[in-house]
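Read the structure below first, then the notes.
With one protein chain withheld, the remaining protein chains of the complex are depicted in position.
Here the chain labels run A and B in written order, and each chain numbers its own residues starting at 1.
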Amino acid sequence: MNFMESSSEMVTCPYNSAHRMLRKKLQQHIIKCRELYKNEIPLLNCPFNNSHLIPEPEFYQHTKSCEDRKIVAHFQFSESAPIKEDAKHEKISADEDWDEDNTPAYNPQVYAASANIVREPKGIFPAQRKDFIKEERKRLGDLSDEEKMPEPPPPPKISIRETTKTRHQPYQRRANH
Amino acid sequence: MFSYTLPCGGFKTVTTMTNEKITFDPPVYEQRYCYAIQILEDPRWTKQIKKVVEFGCAEMRLFNLMRRIETIEHILQVDIDEELLKNNLSRVNPLISDYIRQRSGPLRVEVLKGSVADSSEELRGTDVVIGLELIEHVYDDVLAKIPANVFGFMQPKIVIFSTPNSDFNVIFTRFNPLLENGFRHLDHKFEWTREEFKSWCLDIVEKYPNYLVSLTGVGDPPKDFESVGNVSQIAVFVRKDLLDKPLVDPLPSKTEPVDEFTTPYKSLQVVDFPYYTDTRTVEEKIWAEVEYELHRCMRSEDNFDIQHQVYKMPMDLLLQHTQSFGATPDILEKLLEENDMKVEDGYIILEENPYNEEDDLCFNNDTSEVSYEEVPQREDVEENWDLV
C-alpha cells in the first residue's frame, strides 16, 4: 500500500491520491477524510491497525498480510502464563463501597454553553467552525454582526475604571429590584 | 596630502566588462564597507579607536561589520531619515550567541536621528567619523557646514568620506543612461569628478591643518579604461598626531559649548552589548577546563576500570585538551595536587560519587524527585483540522 510507505517522508491519503502530506500529518488527515468521504468511498478499517483503511476487494487479503497481525499472532501462538493461585489474596476490605453507585457523567459542554466564556470552535471543517463562531457571538451577546451592522464605531478609549463601572451597573440595578 | 595604503596592501577585486554590462566582484558597496573596516582595524591605530560615528548609516549594514571589532566601545549610527532608522532598529540588537560568546569589552550602540551638519553633544569625543556615499545626498547649505562640524567641532582622529566619481559615468552610460537629474541616483544633488572632490578635501586640510588627507577609491575601472578612475572615490583624513606628527592647532576642550543654532539629535535607541571581562587567573581558567574534562571522563563507561572500580583519565589526554588554555605538565600536576586528586602511572584516578539513594541507578527511579527544569523544545502539535 503506497500510503504506508515509511521510508519516504511524503505519503498519500488513502481516500484521495491528490492529497500528499508528511507522514506525521497522516493520522489527523485521515480523521478528516474519513468524515469527508464516508458516503462516497467506503473504506474498511483494518482490525489490526486503525490507520489502515482498505477498499473492500482488498480487505481479505490485507487482513492476511497486515504487519500488525503479529500483535494477535504473538498472543495466540505463544504460551500465556498460568494463573498463580498464590498471587491472589483475601478480599481487601475498605471503608467505602461504591459498587452500587452509578452517577451520571459530568458534561462540561452543558456548563460551557451557558457560561460567560470563550469556547473552542466546534467541528472539523472550516464551515462548521464559522457557523459555530456566529452562534457564539449571538450567545455571548455580541450582536453587531458585521453583515447587518452598518459600521461599528471604533472602540472608545475607556479607562479601566470606567469600564468596570459600566460593567457592574446592570447587575447592581438588578440586585436592587 | 599623504599616501595611505591598507595594511593588507590593497584589494584583489575583479571588474568585468562585456558588451552588455559591467560587473564588480565583490560588489562596490561591499568593497566600500571592507575598506572602511580595514582602516578601523589598521594595527597602527586600531587600539586608539574607541568611538565611531557613522553619518548616513541608513539600514545600518556597516554596523554589522564594525561591531565585530572588539576594541571599539561606542558606535553612533546617525541618519536624517527617522522612519528608515526605526524600521531597522532591530539590526543593532545583540544576537543570542552574543550572550554566549561575549565580547571582552563593552560596546554601546546609539541610533540617532540627526544631521551631519549639526554639532550635537553626543558627537563629542569621537575617534572616527565615517560618511559613505553621504555628501552627494545633501544640499549646499548642509555640505557647507560639514567641515566645521566634523573637523572643527568633533576633531576625530580619522575621517572617511566616500562619494561617486563622475569621471566613471562614461562607463556606466555605455549600458544605461543616467537618470533624469543627470546622476546615478535620483536623490543625488551632485556627482563630483576626482578633481572636484580633491579640491573639496584640500580646502578642508587647508582650513584644518591638523589633518592630512589621502585620496583613493574602490571599484576598479575595467581594463583599458584605467583613466576614468574608480567607481567610488574615498578620502581618508588622518589627524597628524596619529602619524606621530605635531598638531598645528590645539584640540578642542570638552566644555566648549555647541553652536546655539544647532539642532540636537534625537536618540531612538541605545543598546549595550553584553560583555564579560574574565578576571580569572590562567590557572583558574585551566582548572575549570580540567574539571570539565574530568567530569566528561566519568560520563563514559569506557573509562571505568572494572578491576579497581574507578574511572581513569590519561594525563596526556588531559594535557592535550587543556593546552590551548596554557596548561603544561607542571601546571597540571600542581593543580591536581592542590585539589587532592590522585595520579597513578600517568592516569588521574577518579573515585565514583558516593552512593546516593536518590539517584540510584539500579532502580532508575524517575519519580523520586521533581526533575530539573530544562526546557525541552516541546513539539506542540498544532491543532489543525483544515484540509492540507
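Annotations for the structure displayed:
FYI, a residue touches a chain if its C-beta (ideal position, glycine included) is under 8 Å from a C-beta of that chain, and two chains touch if they have at least 3 such contacts.
FYI, contacts and distances are computed from a predicted model.
Taken from the listed names "Protein piwi", "Large ribosomal subunit protein uL18m", "N(6)-L-threonylcarbamoyladenine synthase" or "Elongator complex protein 6", the protein name that UniProt assigns to the chain not shown is "Protein piwi".
Residues 6, 9-10, 21-24, 26-28, 31, 47-52, 68, 70-72, 74-75, 78-81, 83-84, 86-99, 101-121, 124, 133, 135-144, 146, 151-152, 154-155, 157-158, 160-161, 163-164, 166-168, 170-175, 177 are the ones on chain A that touch the missing chain.
Mapped onto chain B, the footprint of the missing chain covers residues 25-26, 30, 33-34, 37, 58-59, 64-66, 68-69, 83-84, 86-88, 90, 95-97, 99-101, 274, 288, 291-292, 295, 298-299, 301, 304, 306, 309, 317, 320-321, 352-357, 359-365, 367-383, 385.
Here is the rule we go by: only the chains that are shown with their structure count from here on.
With each centre defined as the average position of its C-alpha atoms, the distance from chain A to chain B rounds to 53 Å.
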